[in-house]
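Written below as structure tokens is the structure these notes are about.
Of the protein chains in this complex, one is absent; all others appear in place.
By letter and in written order, the chains are A and B; residue numbering begins at 1 in each of them.
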Amino acid sequence: MGSDGFEITINIIKMLVIFLMMVQMVPVLVWVERRGSAFIQNRFGPNRVGPLGLTQLLADAVKFLFKEEFVPPASHKWLYYAAPVLALIPGALAFESIPLSMPIHVNTESGAHTFLFQGYDVGVGIVFVLAVSSLGAYALLLAGWGSHNKYSLFGALRASAQMISYELAMGLSLVGILMLFQTFDFQRMVEIQRGTLHFWLFGKEISLGFLPNWGIFFQPLGFVLFATATFAETNRTPFDLPEAEAELVAGYHTEYGGLKMLMFYIGEYGHMMVASALMVTFYFGGYELPFYSSQSLVEALSQSMSSNAASIVGALLLHVVFMAKVLFFLWVFIWVRWTLPRFRYDQLMDLGWKTMLPWALANVLITAFFVLMAHG
Amino acid sequence: MILPVIVLTLIVGTFGALLVFVASLLGPKKKKTAAKYMPYECGLPGQETTKSNVSVRFYLTAILFIMFDIEILFLYPWAISYQEFIDAGYGAYMLGAMLVFIGLFIFGLLWEIKSKALEWD
Partner (left out) sequence: MTDIILFYFLATMTVLTGVGVVMSENPLFSALYLVLSMTGVAGLFFLLQAPFVGAVQILVYAGAVMVLFVLVIMLIDINKSGEKYIGGNAAALFKGLAIGIFSGLVSAVVLRSPIVAKPALSNGSYTVLEIAKVLFTKYVLAFELLGIILLVIPIGVVALSRIKGGTHER
């Protein structure tokens, strides 16, 4: 029982740490977004509070806390308060199921333990992530309905219609990657992407030693479709129609302020982090370094320290690798937001249904054909 | 397997509820005025509320989404088992089964596009 207690304690702490890490990433990302947008638009951005404006985040947090509580009198109180809380949950649930580094193996006096570097593993990885993200539409719908403001409602309707439209393209663009990896499990996908690029074609093995064995080289079209669909799923520019300030004030969170507004932000940035982590896991080798596998890293480390320490240090190092890849894609999200203009709504729906869906279908057919060819 | 998911949902829910509660305690309490409590509308007096007509296209989009969503979900087990079937020598059979299914999918999509049910104006 002592060994069980140890594992349960570690797992709960791990879950809390990952959640808090996700939450505290948000102010950092907001800072990067504000400085980055200023850089792109040839402005300064926040640069007065602290070095490089870094403590602006703290000032913002204090300001958010001490904002006046405002509830629109015509609103539905329950829904109005529940919506920001619900906005937090899907992102957190999805992010915790993605492996952020390799599993840690430790030997204690109570026996050998293996701790996954993720909140939990439900066994169906990507389908679980898709399922909980599909619940994200409710937070927007409830916020829009609960605020009793027509702009909020229109914003929520637009957001949910857009989310469900692009969910199709996103789900379909993943079929190709599932065909190649034959699994829903993230851990397994990362393991498959180890080593250098090699594949079979017409019964001949082709190996390209100068490239890592990443999913992007097998599924370039799938990656483009998936990345575009995630931009729409997270309601980011150029797909931020739900928040089009020229038409809808601020969209579904028009009537929200202070911390409740911040919680919608945490939800949005949480979705961005999930999307980036998924892109890294599917197409860019997950937490693995190119050309240097995690096993050889652990072996090299265990030359100079105990095997327990080597496992922990190796996992932390690879976590840094993973986060570096994720941060790159988060920067791409910000970069795109301040580069591209917004779509019109009919263009947005046309792109989702008439362009991306057919291309995703084509990707499935092409991949199916090549997989059949690869097996001779 | 499901226990940590439930635990995390409760943790995040409590965290969110706590944030909302703390914010409502700490914020200054100011006088309520009629203008402040009007639905926000860029400074103009509010004209219509949420009881205006909403395009039925949202409904069409949602119902079409269900159909395509189910079809995509059936492709998932197919994609997972495809290579296994190929190795067992049933590759062409699986490709054919999927081609018929996707053919129906494409027919549905083309039907929608041709009959302009997906047009937004």
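By our rule, contacts are C-beta pairs under 8 Å (C-beta built on N, C-alpha and C of every residue); 3 or more make two chains touch, one makes a residue touch a chain.
These figures come from a predicted structure and were not determined experimentally.
Student: So one chain is hidden, and I want to know which residue out of A:183, A:293, A:308 or A:347 touches that hidden chain in the complete assembly.
Tutor: Missing-chain contact among the listed residues: A:183.
Student: Given the contact definition stated above, which residue among A:18, A:122, A:143 or A:227 touches the chain not shown here?
Tutor: A:122
Student: Please pick, from A:102, A:141 or A:262, the residue that touches the omitted chain in the full complex.
Tutor: A:141
Student: Specify the residue from the set B:8, B:64 or B:86 that touches the hidden chain.
Tutor: Once the missing chain is taken into account, the touching residue is B:64.
Student: Quickly run down the residues of chain A that touch the omitted chain.
Tutor: 122-125, 127-128, 130-132, 134-135, 137-138, 141-142, 144-145, 153, 157, 160-161, 164, 182-185, 188
Student: Can you list where chain B touches the absent chain?
Tutor: The list for chain B reads 1-3, 5-6, 51, 54-60, 62-67, 69-71, 73-74, 76-78, 80-81, 84-85, 94, 97, 100-101, 104-105, 107-109, 111-112, 115-117, 119.
Basically, only the chains that are shown with their structure count from here on.
Student: Starting from the mean Cα coordinates of chain A and chain B, work out the distance between those two points in Å.
Tutor: 16
Student: In the complex of these two chains, what residues of chain A are touching chain B?
Tutor: Touch list, chain A to chain B: 11-12, 15-16, 19, 64-70, 72-74, 81, 84-86, 88-89, 92-93, 96, 119-123, 127, 145, 148-151, 153-154, 157, 160-161, 164-165, 167-168, 171-172, 175-176, 178-179, 182-184, 249, 254-255, 258-260, 262-263, 345-346, 349-350, 353-354, 357-358, 361, 364-365, 368-369, 371-372, 375.
Student: Could you pull out which chain B residues touch chain A in their complex?
Tutor: Against chain A, chain B makes touches at 1-2, 4-5, 7-9, 11-13, 15-17, 19-20, 22-24, 26-30, 36-37, 39-42, 48-50, 52, 54, 57-58, 61-62, 65, 68-69, 72-73, 75-76, 79-84, 86-87, 91-92, 95, 98-99, 102, 105-106, 109, 112-113, 118-121.
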